[in-house]
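Everything on this sheet refers to the single structure shown next.
For chain A:
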Amino acid sequence: MKLAYEISHLLAGVMLVVSFAQLYQQRIAAVLNAFAAQSITLALAVAWAAWSEDRPDLFITATIAFLLKGVLIPVALHRTVTRLGVHREVEKVVGVGMALLVGLALCGLSQALVVKIAPVSAGLARDELALAMAIVLLGFLMMIVRRNAVTQVVGFMSMENGLILAATGAQGMPLVVEVSVAFSVLIALFVFAVFVFRIRERFDTIDIEALDRMRGDRR
Partner candidate 1 sequence: MIEAYQAVVLVPYAAALVLAALPSYRIGAVGNVIASALAFAAGLWLMLGPQTVGSYAIVDEFNVLFVAINTLVGFTAALFSASYIGHEIETGRLSPGFLRFYHAMFQAMMGSMNLALVANNIGLMWVGLELATLITVVMVGLYRTPQAIEAAWKYFILASVGISLAFFGTILVYLAGQPVLGEGLPSMTWSLLQAAAARMDPALLDLAFIFLLIGYGTKVGLAPLHAWLPDAHAEGPTPISAVLSGLLLNVALYALLRFKMLMAGQPSALDPGPIMIVMGLVSLIFAAFMLYQRRDIKRFFAYSSIEHMGLMVFAFGMGGPLANFAGLLHMAMHSLTKSSIFFAVGHVAQAKGTQRFAEIRGLSVTHPRLAVAFALAVLAIAGLPPFGVFASEFLILTTTFARQPWLALLPAFGLLVGFGALLLRLQDTIFGEPVGPAHRVDASSVPMVMHLMLVLAAGLYLPPVLVGWFRRAAELLG
Partner candidate 2 sequence: MTLDAAIQFLAQGAQMFLVLLIAPLAVGVTRRVKARLMRRQGAPLMQGYRDLAKLLRKESVLAESASWLFRTAPYLIFALTWVAAALVPSFASGLMFNWAADVVALVALLGAARALLALAGMDVGTSFGGIGSSREMMIATLAEPAMMLIVLTLAIAAGTTRLAGVADFFIAEPLAVRVSLALSLVALVIVALAENARIPVDNPVTHLELTMVHEAMVLEYSGRHLALIEAASMLKLTLYLSLLICLFAPFGMAPAAAGIGGWLIGTAAWSSKLLLGAALLGVWEVSIAKMRVFRLPDFLGVAFVFASIAILLAYLSRGAAE
């Protein structure tokens, strides 16, 4: 049991590290790879939880995470990016160093919040909750330090990763939730695809600044 905990904890830690890597990366392609790595780690973590806690249903989640976020989406996005020829673009708003510092601050914040919880009360280990929260916040941070639609998608999905980590970590959270999560991610992808294509049809770029040109009451 101790070991099980150690491993899941380790995997969670790896995910956090990978999200920092995402923040650190310059090129979209690299960001996608990092994201893929994170998703695969997530898949492992979920799978491990499924095995160690003997909850076979979690294997579904694990596979979904692996196939969808670990393989399909990164590949699809790689395609789009290369087709649009933006795969080596750098569109940062703040410098890497700054982003990393903020990221660290967020980790600290989530720690500070979690230590206030009484140890026994939480259904999962507090530090794992802290890791999950940090991952979610880092994903959010990534959405706001990148200008580019694809990286925003990625940031959003790494938020989802954090969520799923937390969800699986929460012992005995009913199946309905994972299904709904996977379902939502599906819809999310679908809609994303629709929009990314439409956007390309209309503006030959997926930089969202371009979208912001026509906005209410400016006409």
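Inclusion criterion for the candidates: all candidates are chains of the complex that A comes from, given by their letters.
Simple rule for what comes next: a contact is a pair of C-beta atoms (placed from the backbone, for glycine too) under 8 Å apart; a residue touches a chain by one contact, two chains touch by 3 or more; residues count from 1.
Computed from a predicted structure; not experimentally measured.
*Asks:* Given the complex, what touches chain A, 1 or 2?
*Replies:* So the chain touching chain A in this assembly is 1.
*Asks:* With touch defined as at the start, can you tell me which chain A residues reach candidate 1 in the complex?
*Replies:* Touch list, chain A to candidate 1: 113, 116-118, 120-124, 129, 133, 136, 140, 143, 152, 156, 159-160, 162-163, 166-167, 170-174, 176-177, 180-181, 184, 187-188, 191, 195, 198-199, 202, 208, 211-212, 214-217.
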